[in-house]
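Below: the structure, in structure tokens.
With one protein chain withheld, the remaining protein chains of the complex are depicted in position.
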Amino acid sequence: MTEIALKSVQKKFGADVYAVENLDLIIAKGEFLTLLGPSGCGKTTTLRMIAGLETLTSGEIHFNDKRIDQLAPGQRNVAMVFQNYALYPHLNVRGNLEYPLKKRGVPRDQRQTMVAATAKMLQIEELLDRRPRQLSGGQQQRVALGRAMIRDPAVFLFDEPLSNLDAQLRATMRAELVRLHLRLGKTMVYVTHDQLEAMTMSTRIAVMYKGRLQQIDTPAAIYSRPANRFVAGFVGTPTMNFVEGVFSDGASGLEFRSTLLPTIPVPGLSGAKAGMAADVGFRSEHVVLGQGAAQAEVSVIEALGHETLVLLTAGADEIAVRTRPDIALRVGEKVRFDAAIDQLHFFAKTDGNRIGG
Amino acid sequence: MKSLPMRLAGLAATGFTWLLVLAVTFPLLWMLGTAFKRPTELFAKPPTFFPHAPTLQNFVDVLEQTKFTIYATNSLIVATVTTLFVLVVATLGAHAMVSFKLMGRHVVARALLLCYMLPTTAVLIPIYLMIAGLGLANSLSGLIVAYTSLTLPFALWLMRAFFAGIPPEIEAAALIDGASRLRAFVDVVLPQALPGIVTTGVFSFLICWNEYLYSLVMINDDRTRTLPTGIMGTLVNGYAIEWGMVMAAATMMSVPLLLVFLFLQRYVVQGFGAGAVKG
Amino acid sequence: MLPSTLRDQALGYALLAPSLLLLGGLLGWPLIQAVLLSFYDMHPLTRRVIYVGLENYTDIFEDDMFWRAFANNFVWLAGSLFLQIGGGVVVALLLNRTFIGRGIARSLILFPYLMPVLVAALVWRWMLDDIHGIVNYAWIGMGLKRIDWLSTMPNAMVTVIVVGSWRVFPFVVIAVLARLQSIPQQLYEAAEVDGASRWSQFWDVTMPQIANVLSVIVLLRAIWDFREFDLIFLMTGGGPVIGTTTLPLLVYKEAFELFKMGKALAIAVVMMLCMLVLIAAYLRSVRNAPASEEIR
Partner (left out) sequence: MPAKDIVSPDRRSLLKAAGAAAALSLAGRIPEAEAQAPVTLRAMTLQRAPLQMKAYEAMVKGFEAVNRNIKVEVLPVSQTDLWPKLAAAYAGGDVPDLVMQITSENAVSLHGQGLLQPVDDVVRALGEADFEPAAQNLFKDKGSYFAVPASNNCVSLLWYRKDLLGEAGLAPPQTWEQLVNVARRLTKGDKYGASMPYGKTAMTNSITWTLVYQAGGRIIAPDNSVVFNSDATVAVLEFLKEMHPFMPPGVNRYDFSDVLNAYVQGTSATCMYTGRAIVNVNNENPSIADHISCVPFPLRSLDRPWWSGAFESLIVPKAAKNAAAAKLFAAWNFKLDTYVEFINATPGHQIPMLKSVLASPDYLSHPLLVKYRKELDVTIDTLSKAHATAKPDDKSPLIVKAGEIQNSGIFAETIQRVVIEGEAPRRAAAWGQDRIARLMRG
């Protein structure tokens, strides 16, 4: 089992464009770590640096205690599954599976047993003689996985491997990848911009934005305690609601005042002080309709069956609300609402960082 | 079901298309027809389209009275050697330009474009001086050098477009699977580039096969002449143009090429679309 | 052992080196020489070389032959472009329809492009032969007056333009056809639902879709046609008088018929400058074309 350590890794393109800036990251042995972020955030570059497909501008990468950032990709004992699968179009499935073994000098008969075993495991035995272009997306995906697994690498790297599949297949493959991780117990690094994938599969998630690591934690912690406004806004559907306001001193200590919400007392919120501008954030499931001081107009109602999403408008602010499906509302109706006071997150206006614990 | 006027219009368009296609190919057909005609029929009024009494005499005459076979052999040697040489060089070069992040590769790309578009006539004289300086004037090797200068920029250009169209992940996958860069190139990039290589080869062969100016200026010796200057020198700038023989020679010079093309058409058309236009 | 990055770079340069060396040696160096020698008076037989400064340049600019050739070059260019692009687009549109024998038609239409220039020139000279040519026979058969296709003006220019365009228009056909095939059918369906006529479907749907490809083709063809030598030389030799003498033919004439190598090279240098303008335009259009990120 391999621990991956990135130490002050930087990647510059051109003179001063940082794709990855000063990244310190430890990926524990056997962990399924997801690099999550919008496109262009540096997550793929990071993955490619681990693979050896991109050079580092500065910094070091270690596998366990061995520095590997100067090694050629083939010498790092990693396997990678690409977004477009990158199967060798001129080789059939067997040839694709065999290729990494050949490059490692595995003898022929041994190769054949390994191919058979892998094909069996992934249920692609009947496809062995086909060319990649004769396969469906899901089948190609399995072959790509097989090619990665077959030589028992120390580390698996996934670069958005599910994004070319349709929704149903994606769900199946997610489960399958989780099972695979459990069975193999290998260190896996997974890149995606899809938070659902990140939340469902990962041991931990590292959220990246603009080349920087924003937060690294378990999926639950990322969701419930986002480290900054970016993470808070990026993770979760619908997006967390934000309302602008200012801290000020009130009768019972520090309070947060906004135009929309009633004054929120926040005594003892560490890092906050009077006069500081901030956003208060709260998730849609933590809004209660029909009570409270805040008022807004219903603008959209989306009935999803098991629940209903309601979009409220109040001036420039929009508030998303998740509610029971049996609620009776009409568009244009004014409603009262309230946000659960213990589920509020405050983010400084200046740097977007979380205020308080 | 389409309405009758619509179907009639479609039929008319089809007819027009075929008329146009036949008009465009007419010179080729006329060449073939002439090549098989006897001298008397050649000047017959009204002219005949299909030879009444087809004869191979023109072909025999060309082969016996001129050094056609020698010219053809020379053309074949020059075109083949140049094409193979240029393909090797350009394949390596284009791969380096596309999949290695080399410093100055953009400058190289610009310079390449410039070379690609230089007027041949401008460098003809200095290139000739240089080839003569190497002691290669009047030889097939000299022509190979000259034709390399004609085809290499073109080949690099086309090939670069082809290589750029190969998903880089395929090479990356091979690298991760344990191949060296060179190995990955041979194992997975080259097979993908094959249509491009074939297309480039066909076109570079065509350029060499057709070239007139360099061959005219550089080659004095009848035994080292290529087809265009050979035919021009013996059959056209001779003391009498015998059109039957000229067309027979023209047929022998072009028809094998057309057949090869038909065989490789799938690749070549792909090449037009992908590389040639994308620039 | 070298770090892998450096090794990679070294390998990259090694792969590129043969190309660079050959380009430099076979084109770069001759190019420099061409420019240098354009400041000399050079006689090819005696190999006498005298520095004359800008004299070759002032000479050509004062010479009406040069300006005639210059003008001819642009007439040839404009005519050829117009014919081959127009014809190419029309044929591409026709071949894009579904019809009987489409595959064969698509192959046949390519043949002129694959005909060696010499063969093309000879076949046409034969067809245009004054007495026995099929063209005049048909022409007179239609009750028209016999025409001297190649040795009076403007006939000669028109003829070489037609033959030149005939030879290369398949290039335009293929490129445009490839683009046409990638136009989503929905666009036409949408236009039809909106009640657009065939004609406005062409202008509002097809043209915008092929505009990018067309602009690149136009420039590419412009650059190639600008320097065309073989076809014109073989068809007319630049005549009648200097009616079809374009700059490349003038270069040949000055260098190899009049033995003014320096002057010939000066003309070649001027030609190259014209080409540079075209190339710059080409680069700009390629940069603007979204389909291609080749040159940046």
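Should a chain be cited, it is by its letter among A, B and C, assigned in written order, with residues numbered from 1 in that chain.
Heads up, the rule we're going with is that a residue touches a chain if its C-beta (ideal position, glycine included) is under 8 Å from a C-beta of that chain, and two chains touch if they have at least 3 such contacts.
Since the structure is predicted, the reported quantities are computational estimates derived from the model, not experimental observations.
Every visible chain touched by the undisplayed chain in the complete complex is listed here: B, C. Within the set B:36, B:128, B:205 or B:261, the residue that contacts the chain not displayed is B:128. Annotation: of C:99, C:188, C:202 or C:259, C:259 touches the absent chain (contact as defined above).
Contact between chain B and the absent chain runs through residues 39, 43, 65-66, 125, 128-129, 131-133, 137-138, 216-218, 220-223, 233-234, 237-241. Although one chain is not displayed, chain C still touches it through residues 41, 43-47, 129-131, 136, 146, 148, 150-153, 236-242, 252-253, 255-261.
Heads up, the rule we're going with is that only the chains that are shown with their structure count from here on.
Between B-C and A-B, more C-beta contact pairs join the chains of B-C.
For chain C, the chain whose average C-alpha position is most distant is A. Between the Cα centres of chain A and chain B there is a gap of 53 Å.
Averaged C-alpha coordinates put the centre of chain B at 15 Å from the centre of chain C. Residue numbers of chain B whose C-beta contacts span two or more other chains: none are found.
Only residues 167, 169-170, 172-180, 183, 187-188, 191-192 of chain B touch chain A when the two sit together in their complex. Of all residues in chain B, only 10, 13-14, 16-18, 20-21, 24-25, 27-28, 30-31, 34, 42-43, 45-47, 89-90, 92-93, 95-97, 100-103, 106, 108-115, 117-127, 129-130, 145, 148-149, 152-153, 156, 160-161, 164, 181-182, 206, 209-213, 217, 227-228, 231-232, 236, 243, 246-247, 250, 253-254, 257-258, 261-262, 265, 269, 272-273, 276-279 touch chain C in the complex they form. Residues 48, 51-53, 72-76, 78-80, 82-84, 86-90, 99-100, 103-104, 147, 151 of chain A are the ones that touch chain B when the two sit in their complex.
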